[in-house]
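After the structure tokens below, expect a handful of questions from me.
All protein chains of the complex are present and in place, except for one that has been dropped.
Up next is chain A:
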Amino acid sequence: MVEKSIEEINRRIKEGSVNVVTAEEMVGIVGELGAKEAAKEVDVVTTGTFGAMCSSGAWLNFGHPEPPMKMNKVFLNGVEAYSGVAAVDAFIGAGQLSETEGFDYGGAHVIEDLIRGKSIDLHATSYGTDCYPRKTLDTTLNIYDLNQAIMINPRNGYQKYNVATNGINRTIYTYMGSLLPNYGNVTYSGAGVLSPLSNDPDYQTIGVGTPIFLGGTKGHIIGEGTQHSPETNFGTLMLRGDLKDMSADYIRAANFHEYGTSLYVGMGIPIPILNEQLAQSTAVTDKDVVTNVLDYGVPSRDRPVLRKVNYEELRSGSIEINGKDTPTSSMSSFKKSREIAGELKKWVAAGEFFVNTPSQRLPAKATCKPMRQTTRNPLVQDIMAKDVVVIDENATFHEAAKMIMENTFSHLPVVSEDGKLAGIVTAWDISKAVAETGCNYVKDIMTKRVLTSNATDPIDIAARNLDMKEVSAMPVIDKDRYVIGIITSNDISKLFARRR
């Protein structure tokens, strides 16, 4: 049994005799020497990752203005920062969008601009108190004007990520990027062989107080991250670092089309090799890190798993989905991850960065629960009109016009001879038919590609479909395409108005 102490390793770091390698290099070393010899040889293994970590942000302290103010609402370049704490502190979150620029600028951009030393417009409002009389404030400041600018990331460094693809027939825009229709591409995140938590999956050395590389400077792990789920191999970390010392080489704002903003965070953890077991776990390869490919076309928490896949396959450029070779895209940068592991290695080798024993271990037994929901999510069947009137496709448009006049619906589902949905007509289609010649039957004037809904679809999904396709009603059909109801955007607005 090889046993080394933290003190021994730190002494070598101090003396300049430490043997530090990256997690990529460790694979070869353990392959050649075996875990036992490698544990004797190698003192520290460095890891690195650089990818979108939405759960990031920074606490800023602005100092007190004159007259003083208890800032109640705070905006930085138009992006709201949370200030429900003491008078002049605020938390700027990476995912908060600008009130004026929307998807183009968000909290992540404020953070990058701060790091770059740019000027930021601060706007704050308050209700005014005896001790803090001021009600509004506008000023321009930069990171050097702040007392503290501390990055606190509630959930970073995910051990691994689910892989995304899309089975529906349109492109969808997600936090995993653009997913092309009909399983047209696959996107993934994470650094595989270099992934910090995959290199110490038992949390032997990674814990509260572990020093890390964060954004180009030294930071710390302050605990397990939110949604920490080590039992399912989805462990996470909560991180802290000084924004004032960070570099835009390793902290970058990002925009995901039609999704929002996020922050690319560069992070690396040094793993002291105290024993053979750690030598073995830091020899993890891309092939060993296995994850699931999910169909993001299904808008549900429980997305169907299409297959298992490892990082070696993902990084080969394509994987097979339903028998088809499908191109893969990484959303995180392996090149940067490597740079980070390399940088951390240099710091350790130069005697500038030491390892330690965590002041507290992270929970190794925990899973992430879904939300407890006490109100039932309304379904289409709860609000659809069930007494829907349909018309035969062989009826004349005069008959259709009459039916629309007699009923309160402005949309008339059209059925074919076997009673199944064939199209839809609206009052507008009928007026067009009157103006044109040669269209006598409903089947000539109806819209054939009808957007439909299922009775058991959640209302939110029906509402989004109506919105996106810019239509105002959808027939509700059963599995054989018989019309069992109709749902309109009007019904939905009424429901949402009640919910508020």
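Just so it is clear, a residue touches a chain if its C-beta (ideal position, glycine included) is under 8 Å from a C-beta of that chain, and two chains touch if they have at least 3 such contacts; residues count from 1.
In this text, contacts and distances are computed from a predicted model.
Looking at the choices "Electron transfer flavoprotein subunit beta/FixA family protein", "4Fe-4S dicluster domain-containing protein", "Methanogenesis marker 5 protein" or "Pyridoxal 5'-phosphate synthase subunit PdxS", the name in the UniProt record of the chain not drawn here is "4Fe-4S dicluster domain-containing protein".
Listed residues A:Asn10, A:Ser126, A:Ser229 or A:Ser330: the one in touch with the omitted chain is A:Ser330.
Of the listed positions A:Phe50, A:Tyr158, A:Tyr296 or A:Tyr311, the one in contact with the omitted chain in the full complex is A:Phe50. Residue-wise, the contact with the chain that is not shown comes from A:Ser262, picked out of A:Ser262, A:Thr285, A:Ser453 or A:Thr488. Across A:Gly102, A:Pro133, A:Gly209 or A:Gly317, the residue that sits in touch with the chain not pictured is A:Gly317. Screening A:Tyr173, A:Tyr441 or A:Tyr482 against the full complex identifies A:Tyr173 as the residue touching the chain left out. Contact residues of chain A toward the unshown chain are 50-52, 173, 177-178, 180, 185-187, 252-257, 262, 264, 317, 326-336, 338.
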